[in-house]
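Every protein chain except one is present and positioned as in the full complex.
Chain lettering (A, B, C and D) follows the sequence in which the chains are written, and residue indices restart at 1 in each chain.
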Amino acid sequence: MKASAVAYRLLQLVPVLLGVSVIVFLMMWLTPGDPVEVMLAGQQATAEQAASLRHDMGLDQPPLQRFAVFLGNALTGNFGLSFFHRRPVADVIAERLPATIELTLAALVIALLIAIPLGVVAAVKRGSLFDRLATVGSLFGVSLPGFWFGILLLIPFSVNLKLLPVSGRSSLSCEVAPITHLLVLDSLLRGQLACAGEALRFLTLPAITLALPTAAVLMRVMRASMLEVLRSDYVAFAEAKGLSPRRVLLRHALKNALAPTVTVAAIETGSLLGGNMVVETVFGWPGLGRLVVESIFVRNYPLVQAAVLLYAVTYVLLNFAADILYTRLNPKVEL
Amino acid sequence: KDLTVGFTLDALNLDPANHRVRQTETILRNMYDGVLTRDSQMKVVPELAESWTQVDPTTWEFKIRKDVLFHDGTKMTGEDIKFTFDRLTRDGAMDGQTSPRKDLVGPVKEIVLVDPYTVRFVLKEPWPILPAMLPFQEVVSKAFVEKVGTAGLATQVNGTGPFKLVEWRKGDSIIMERFDKYYGGSPAIPPVGKACVDRVIFKMIPENASRTAALLAGEVDIAAELPASDMKRIEASQNAKVMKVNGTRTFFVALNTTKKPFDDPRVRKAANHALDKKLVIDRVLLGTAVPLNGVMSPDAFGYNPDLPEYKYDPAQAKKLLADAGYPNGIDVTLDVEGPFKEIAEAVGSLLTKANIRTTVTVGEGSTIRAKWAPKGEKKGDMYFTSWGNGSLDPADIFVPTLRTGDRGNSAFYSNPEVDKLLDAANTELDQAKRAAMYKSAQAMVNADAPWIFLWLPQDIYGVSKRLSGWQPSADSKINLHDACVN
Amino acid sequence: MIETAPETLLSIKELRTCFPTRAGLVTAVDGVSLDVRAGECLGVVGESGSGKSVTFSSVIGLVRRPGYIAGGSVTFRGRELTALSPAELRAVRGREIAMTMQDALTALNPALTIEEQIVEVLLAHAVDLPRAGRKAEARRRAVDMLRLVGIASPETRIGDYPHQFSGGMRQRIMIAIALACRPMLLIADEPTTALDVTIQAQVLELIADLRRQLGMSVVLITHDLGVVAEYADRLAVMYAGQVVETGPTRAVLDSPRHPYTRGLLGSIPRLSDLDAPIRPIEGQAPELVSAGEGCRFASRCPMAVGACYARIDLVDVGPGRAARCIRALETAA
Amino acid sequence: MSAIPASPALRAAGPASPGRLGLQTFLANRMSLASAVIVLLILAAAVAAPLVAPHDPNETDLLRRLQPPAWLEGGEWSYLFGCDALGRDILSRIVFGARVSIFIGVAVVALATAIGIALGLAAGYLRGWTDIAISRVVDVLLGFPYLIFAIALMAMMGPGLQNIVLALVYKEWVIPCRVVRGETLAMRQTEFVEAARAVGATRGRIMFGEILPNILSPVIVVATIRMAHVIILEASLSFLGLGVQPPTASWGSMVADGRAFILDAWWVSTFPGLAILVLVLAINVASQGLRDAFDPKIND
């Protein structure tokens, strides 16, 4: 991959990020409500105190100036203070981000582990009972309202059988010095296997809840692209060469069929990232999504702005990564 | 032994001077002590102070204990107290920022260190509730803050409380362990000594059902903010029980007194008569609330127990409506924030049955609050809301919600007589006289009925049966110093 | 009947291949009998959809689902291919009988390098490769193969992906892959349809050269009579799933016995005689779903008579020639 | 003149448009047909809600608070699925709630598709700066997490059915737009579009007259899938407290309200949750059927 292609893609980030910034800023600005009032709600405070808080938050500046300041700071990676935490936004986000990444990655892995084999088998055995069951299952998957399904999962596994924890991300008995801040990974890296197991137990239910709809979508994509590939001339030619069915399937068909799945997976990961606040709420997962939603409610502008920018960057980068992977799977396409 | 609390909201910031959130304070209070505190009867008692006296109307003097150590082993002196309160009250004292808690300490002019263990609070004007407000503030170490700065204090703790910070897993849990050199806490609240449990964990479980589930599963020992509907289930379980305590939050429906139809006192009274409060308390709150006829909690200073009650009386309500020129009833809206939707709907449906046809509008907190701010447009009809009163003193509930134009006056209520009484009481040092003033002000408000007076809900906790020595406290604090796990 | 010469390599007898479709059962190949002799080039011509590709896919057992072989036999060097197990059949495919696909642009796997695509056939059939350094040896042979088909600097180009080659080169690479294991029979399915005339000439010359060098037989499927005329020893004309005429190429082209063959020849514009009018065959080929017993060309045939609608078999019409027409001999003037 | 005999296929089908052929295929698929019937039944129940529902969905009766479904102890047959926390009949609320879910699903997708088609056609056919501008906006919106976008908009515009629809449409149009643009890009190269240009057809005529009919079937398939999505999204918004106004019942808000009682009174959130599942599933199955019927690539 050429450096110019990378530069080109990164340059494309600029208008997207600018657009996202403008929209999020406009939304925050046009939304009624005053963070200071929210902060002081139902409590003793004088107008003077409110004014001083407002000044601290920079709310006494005109909106355009605030936007300019925001943009200027954002360029240097400084997103100001979170109104409510009264700590740097970057810190607050950094604390929550690993949990979100861990959950999203886990969900993605689960989704792929479900989707790819099922999709392949369903395509190969097109029309069979397995294919039909997989299709029906995938339709169930996309039809499940995650918040409801999450609660339903909690009752048998956590409340009744007590197999899995109800809420949270980490076990108290485990202290793992952070490396990547992803608990499962860190535990493994540090050789604390028991802790890795614990961390997995916490991760299981939320990750499955989050993964199912994505798995369903990916399975359908996988099945469809596999069907198309199986119909292709090059698969026929591979068979005519007298290769083993295994090699035809795994080397010739799968590699090509994965390409569209990768693209869809990137888009889906974007929506996993942005959509996991519901799951985070149900399972008390200390991720960014919940924090952002809460921040919208309390008009914590700096945090919302920074987080949305972060999502946008992640989304664009994910798609970029998918494109790179795509070119690996399909060398015909240039970046 | 570990004690785990299933809690709702993570601390925002571990700096006691740099937040305005009750939940954060509840957590911090287990690691930090205050100059004063409250006992389980809500009486203000010394904690880091040995005693206090009022030298003159604007000067309060505190004698500080000499045996208190910070978690880092350094000794706490009056210097630290002075530093703490200077930091709270001086503009820009926190590395350029001003503490959002400044107002909670009142009109402080300066803090004077008389000797290393004697501190004086010099006020700009008399402020009788200073002792009632001091339990909200926690003392920090001057040396430590100067070392780590405000930024450092946001995530590190060096307090004088019974527990010290082990780890803050943000958004997930806060783990503390016993501070073995703890001086013992307030002598007025036995037992005195170091904490009973080895470790305390505040685990954040925002979802109500999950908190209950965690308690039932034995993952937590105390489940805070238990929904009333889960009480039955917990009572039925073998390893947990329900504990309740009167809260400090007054619920009411603010009526827009500046606009038809509620500009007419008869309509407001009709609304009070129209609501079967008891039914709501029994069926929806399952009996976990005390009905109110005024602003103040029965536990609060200056509570007036003799206020007349607006009995549930649909006939009377109808008559009052008719008298006011609404023989066919009225159509009004009731604004409410999401979390109280269900109960507001119950209230609305009961009012509707009494010809006050109510449409409930659920709004998002910030928006609704902006709508009902005294400087707002005054467009709504009714607003289902509440006001906290952690100090149990009228000054921080009565004044903001009912004094003309004050911040929380969502009924836009204005009665010069009441204002006069409130202003006078604010600086009155004779507590008996002060109480009398508030009582008569309560009577006036009761007669004017700017609200539909509702109730004071109890705080409900689900508590594991292996826990002993812990009592819920009316100010919603969860003080784990005395708790033991068997 | 065609007399089966002793050196017959492949013999197809009464082959029937069907595809169930929504419109009904399509018998794409309906009683095809053909022989391919050792070392010869058999040209198979016919219009699009006449069953050329399906016939030879059936030979190597690669009928796409839901299609199936409904009857007939295929013997290759005395072995009945339709009775082989999938594994045995795989050993024949690519090793003894190789096939190139109709469309070189889509028949090479776009995601794999040329090297991998050639080497894998060699490895799959383990053709007398040494134990040690199998892969290196396979790669060496792959390079040789590419050189053989005229790819310049094969050592470097072998690592490229198909899209990095032009259409003609891809066609040649496909041929290289097909011939990597030195098969006895190459089935070249329309090897030049997608190519320009100048490139087509290159590819056809290549196949002819290789045939001579390797001494293999070639089945050349095409719909271009000119190609057949220049390269095939014998010719089979297919129409609507059946072979309607076979025989030595020149003989068939010079005196076609089946009216369809004649029509075909009349439709072709000839460079050598610009004044010869083009005489199209009117009408269009029938749907295979409803094909009945009788002559499938009858509805378009200027010579059709009532008897044409009854069952008609291939009849001998000369030395090594046969035609599926009851009036074939009438026209043998 | 050529005497071309009519082939059997031609005789059987008669003049059938490709759309009609697709429809026939669709009708032949029993599962999709059953699903379509379920969707229609739910639609009918929603339309005739006052006739179908056994009770007034907003009639509260605190004495019936959390009454169990009929077949459990303490249940009554006149309150089949039991009652919610305010003693309202859950079945009636589900019937009325269908109106909200379906209205939002249909309204959002219809508006979004209309916008998406117009902009997608413009971007894909006109190319140039129009395309760049529209594509950038699409990129920006794609980079914006859906729920956060909707929540922020709801906070901005305030609650209400209409605002929910708008909040969702503002982002939803991107999806049909991308589909339409992609299909249009492929179409604009085709010879029949060029043929239309060659006879002098205007850009509008080509976009809407020639291209649009050809890309409609993928658009319809996407629209039905998105409708299912939108119904869940609305439910999620309700779950996060930004749904429709009380006392209006919406399935999402019923689940959300009921989850507080999940341990004691599972029926309060389970039945509306099932309702969402059934409707969305039926729409998805039907749309899968549509896709099979209209997409020749997947269809053999």
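The definition used in the following text is that a residue touches a chain if its C-beta (ideal position, glycine included) is under 8 Å from a C-beta of that chain, and two chains touch if they have at least 3 such contacts.
Operating definition for what follows: contacts and distances are computed from a predicted model.
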Listed names "Dihydroorotate dehydrogenase electron transfer subunit", "Fumarate reductase flavoprotein subunit", "ATP-binding cassette domain-containing protein" or "Hydrogenase maturation factor", with the criterion being the UniProt name of the chain not displayed: "ATP-binding cassette domain-containing protein"
Of D:37, D:63, D:114 or D:132, the one touching the omitted chain in the full complex: D:132
Contact residue for the chain not shown (choose from C:200, C:217 or C:246): C:200
Touch criterion as defined above, residue of A:12, A:73 or A:327 at the omitted chain: A:12
Residues from subunit D at the interface with the omitted partner, ascending: 1-2, 4, 9-10, 13, 15-19, 132, 190-192, 194-202, 205, 210, 213-214
Contact set of subunit C toward the excluded chain (per top definition): 47-48, 166-169, 196-202, 204-205, 223-227, 229-231, 250, 253, 263-272, 274, 278-282, 284
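The rule is short, and it goes like this: only the chains that are shown with their structure count from here on.
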Nearest-to-centre chain - CA centroid comparison: A
Maximum centroid distance from subunit B, chain identifier (CA atoms): C
Subunit A and subunit B, separation of their C-alpha mean positions in angstrom: 38
Subunit B-subunit C separation of Cα centroids, rounded to whole Å: 89
Computed distance of Cα centres, subunit C from subunit A, in Å: 53
Set of subunit D residues in contact with two or more other chains: 155, 158, 259, 262-263
Multi-chain contact sites of subunit B, meaning residues that touch two or more partners: 207, 209, 213, 216, 364, 366-367
In the complex, subunit D residues that touch subunit A: 136-137, 139-140, 142-148, 151-153, 155-156, 158, 225, 228-229, 232, 235-236, 239-240, 252, 255-256, 259, 262-263, 266, 269-270, 273, 276-277, 280-281, 284-285, 288, 297-298
Complex contacts: residues of subunit C adjacent to subunit A: 57, 60, 62, 64, 86, 90-95, 98-103, 106-112, 120-121, 124-125, 161-163, 174, 177-178
Residues of subunit B touching subunit A in the complex: 2, 4, 10, 12-13, 15, 18-21, 91, 97-98, 100, 102-104, 133, 151, 154-155, 167, 169-173, 175, 201, 203-207, 209-211, 213-214, 216-219, 249, 364-367, 369-371, 373, 386-388, 391, 395-396, 400, 407-408
